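Here the complex is missing a single protein chain, while all its other protein chains stay put.
Residue numbering begins at 1 within each chain, and the chains themselves are lettered A, B and C in the order written.
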Amino acid sequence: MQLGMIGLGRMGGNIVRRLLGAGHTAVVYDQNPQAVAALVEAGATGADSLEDLVGKLAVPRAAWVMLPAGEITEATVQRLGGLMQADDVIIDGGNSFYKDDLRRAAELRERQIHYVDVGTSGGVWGLERGYCMMIGGDTAAVDRLDPIFATLAPGLGDVPRTPGRDSRDPRAERGYIHAGPSGAGHFVKMVHNGIEYGLMQAYAEGFDILKHANSKDLPEGQRFDLNIGDIAEVWRRGSVVSSWLLDLTAQALAGDEQLDDFSGFVADSGEGRWTLNAAIEESVPANVLSAALYARFRSREHASFADKLLSAMRKGFGGHVEPQ
Amino acid sequence: MQLGMIGLGRMGGNIVRRLLGAGHTAVVYDQNPQAVAALVEAGATGADSLEDLVGKLAVPRAAWVMLPAGEITEATVQRLGGLMQADDVIIDGGNSFYKDDLRRAAELRERQIHYVDVGTSGGVWGLERGYCMMIGGDTAAVDRLDPIFATLAPGLGDVPRTPGRDSRDPRAERGYIHAGPSGAGHFVKMVHNGIEYGLMQAYAEGFDILKHANSKDLPEGQRFDLNIGDIAEVWRRGSVVSSWLLDLTAQALAGDEQLDDFSGFVADSGEGRWTLNAAIEESVPANVLSAALYARFRSREHASFADKLLSAMRKGFGGHVEPQ
Amino acid sequence: MQLGMIGLGRMGGNIVRRLLGAGHTAVVYDQNPQAVAALVEAGATGADSLEDLVGKLAVPRAAWVMLPAGEITEATVQRLGGLMQADDVIIDGGNSFYKDDLRRAAELRERQIHYVDVGTSGGVWGLERGYCMMIGGDTAAVDRLDPIFATLAPGLGDVPRTPGRDSRDPRAERGYIHAGPSGAGHFVKMVHNGIEYGLMQAYAEGFDILKHANSKDLPEGQRFDLNIGDIAEVWRRGSVVSSWLLDLTAQALAGDEQLDDFSGFVADSGEGRWTLNAAIEESVPANVLSAALYARFRSREHASFADKLLSAMRKGFGGHVEPQ
Partner (left out) sequence: MQLGMIGLGRMGGNIVRRLLGAGHTAVVYDQNPQAVAALVEAGATGADSLEDLVGKLAVPRAAWVMLPAGEITEATVQRLGGLMQADDVIIDGGNSFYKDDLRRAAELRERQIHYVDVGTSGGVWGLERGYCMMIGGDTAAVDRLDPIFATLAPGLGDVPRTPGRDSRDPRAERGYIHAGPSGAGHFVKMVHNGIEYGLMQAYAEGFDILKHANSKDLPEGQRFDLNIGDIAEVWRRGSVVSSWLLDLTAQALAGDEQLDDFSGFVADSGEGRWTLNAAIEESVPANVLSAALYARFRSREHASFADKLLSAMRKGFGGHVEPQ
């Protein structure tokens, strides 16, 4: 089927390529004409404006917005909403905040335009492995788009099937789900990323402990010089902690066991924060997910005010002067 | 080659079976004669005492102790030490504390007996998938036992190989490593389990947030009824959080999405605790691994004294009476 | 000077009494006529509706809303806004969310009505000890109300003065501050409560450790039967951890060292949650404040879904069946 794509960065471009490769058609637009040209060469129809794109799409239209979450996505959805008509579908495939989805869906519903939010995991590997998708929206729209989703998803692949799922929705094991009404897709993707932060931090702390097993803080007879690259590799084989993130860790450590190319500064995107906000709203304890996010905040600070205040108190009650 | 096995529970028994299946021979002993008989039927030589087992092993001997960590392992290693002689090897394949390994190795070294500690991951799946092994001990002993380890390990299997490891120790990608001197094997296994706790808790918190997405604490328009079994399943396909623990989660949720068979009580074994002790000794921050362990402690309490004290303070300063 | 008071619960009623005792006058209103009558007897002027209260106040008016944060405060501020006129002041002395203050102040500013938010700490003890107040609003309005604040505040009392504050704002050491524009008062009060949760949890955990010093988990020679009531008391004298919360703890433990009257269920009000939301917005790590809030969430659950999921995974990879 035909899909319009707005935003031809790494994600948007690869999604179009995967669709074209499976026989779908696409009308594409990006602020950068070279990005459009590259996909026209790959078989897509180019558009030089949002209006042009909408005009070139057959009704009922389906237009996928694949832009950075925030102002530009908001503005684009708003403009598209003005250009499209009843029964068309606008898809936001970025990492929008699910409460923005709720609002947009309500606004567009008044004009009978469908709004579908798609949380997508798979990053740079999606073109090859397929995209794991969590979808929110009304059933009619999500079902209509099924050929698109089925193509983008990884499919069964060689992942062993989970026993006992025979009577369950078969889409899940093909790599996409219809999670619920608008907002549900990004909500699930948000929690996915929250978990991702927690998993990453668990590995990071564990490897840090291994790395410091020869610390001078330890008594001499209790130190080990561990080869953490080999440890990451061996855990990939039959251990309880095997995972894709561990595969990536093993790859990184095979390249440089000291990880000297990295400054220690770790960015975070919004989903980890929103996950905590959701936990707080729901009264669900989330110590691990919080600690994982805070570790990233802390990584970006040097000499935090909090730490200085600790030293000030220590000086006050004990006359302690910090050694450094 | 020939191996003596003391302790024929699920782990010890399956290790012997995997060895016999590959053409090795085994002398086996267990307090329970039926456990011995079962393995004799499978091709092992039975022993009716430690002394008998030692007597039936060819020198230099290799005897693997596969018993619950703690007193019984300690006593067995001590008794074996008294029975064996220079150049023999005692292997502790359980989950002993690495500082016990350091002590035992030093004691046995005085009598020229080798002590090898093997941390093993893979649990009930090891017979089929192979055992992921982290090994500590002197090189001569570990190398002599290589045929045993090579058989027990999962091997390359169909796990994609990590690029850039050509010049690295090939044992790691076959599923076992020689981590360092005695104690290093159990140290690495200990941290493995610490990470395992952290990973598990990250999933647990995330799924708890998903489960509570329809909480009455939330405004009505912001609730979702999510199918968390489908979510676990879809994340197995191409998402960043895919892992073996997620596979197991998907299996459990496919069986019963409410998990009503579980009481909420969660046990912990020693490794999670020792990992934190090690982090503290090394001055390494470990908020995630700590929170994961504490969640298990908390799961086993009802109406904790800490919580009562909070209420007592709240009553003191604000006259607050708790609603329940 | 004259103050209107809406809401004559424990806080509102005591504030009026403290003002009347110092020679100020008050017009008071509450949905409950008996509450009004009680304060009329104490010297206040009663009103039987918001309109009546506004009518009885001399211009420029000052009306203090002392109601539970949320819908009722919002509705009352809105109605008052409609009744009052340019240069009047509306004070919200409850625990409103500071972003609600920002919005209300902007709305009222269009009609030249001042909006002042007052975060108040001191609870049931305020009538006697005075109220610690954190005030947000424009300077003209806050300065005009100074006689009220000066009376309500604890004053210098017998608290030792902080050296080096001679050139600083003298209001702080009398127990009130003008923290900034509208919203700043509740923002500071919010963080105050966030800290309060953290302090409480630090004591709770510490006393829990003392309480469990005779745990059967410990080796026999390492157990202590500690008198935690005496410990709380002794720490009040010259120790680094002395505080008002510790005073309250000592009082509670002097009454019942087991705290058997408390169920273990611990409520939380919004401020702890909002503090974390603010930390997350500001990218400030807040592990302690988060853990304190989550402990309260956890206190209200029995057999959490997160814990059940841990058990499900443990069963999956290790065949573990929880002991209970």
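Keep this in mind: a residue touches a chain if its C-beta (ideal position, glycine included) is under 8 Å from a C-beta of that chain, and two chains touch if they have at least 3 such contacts.
Just so it is clear, the model here is predicted, and its values are computed rather than measured.
The chain that is not displayed touches the following shown chains in the complete assembly: A, B, C. Touch with the chain that is not drawn comes from one residue among C:Asp143, C:Asp230 or C:Asp261, which is C:Asp230.
In the complete complex, the hidden chain is touched by one of A:Val40, A:Ala150 or A:Ala252, namely A:Ala252. Across A:Tyr29, A:Phe207 or A:Trp274, the residue that sits in touch with the chain not pictured is A:Phe207.
From the options B:Trp64, B:Phe224 or B:Phe317, the residue with contact to the unseen chain in the full assembly is B:Phe317.
Interface residues of subunit C with the unshown chain, by the touch rule above, are 99, 102, 121-123, 125-126, 129-134, 153-155, 157-160, 162-165, 168-169, 171-177, 179-181, 183-184, 187-188, 191-199, 201-203, 205-206, 208-210, 212-213, 215, 217-218, 221-222, 224-227, 229-231, 233-247, 250-251, 254-255, 275, 278-279, 281-289, 291-292, 294-295.
In the full complex, subunit B makes contact with the omitted chain through residues 240, 273, 276-277, 280-281, 283-287, 290-291, 293-295, 297-298, 300-301, 304, 306, 317. Contact residues of subunit A toward the unshown chain are 10, 123-125, 200-201, 203-205, 207-208, 211-212, 244-245, 248-249, 251-253, 259, 262-267, 287, 291, 295-296, 298-300, 302-320, 322-324.
We adopt the following convention: only the chains that are shown with their structure count from here on.
Centrality by C-alpha centroid: the chain sitting nearest the overall protein C-alpha mean is A. Rotation relating subunit A to subunit B, from a C-alpha superposition: 180°, rounded in steps of 5. Per-pair counts of C-beta contacts peak for the chains A-B. Centre-to-centre separation between subunit A and subunit C, using Cα means, comes to 39 Å. Centre-to-centre spacing of subunit A and subunit B amounts to 31 Å, using the average Cα coordinate of each chain.
Averaged C-alpha coordinates give centres for subunit B and subunit C that are 47 Å from one another.
Among the residues of subunit A, those in touch with two or more other chains are 240, 281, 283-287, 291, 294-295.
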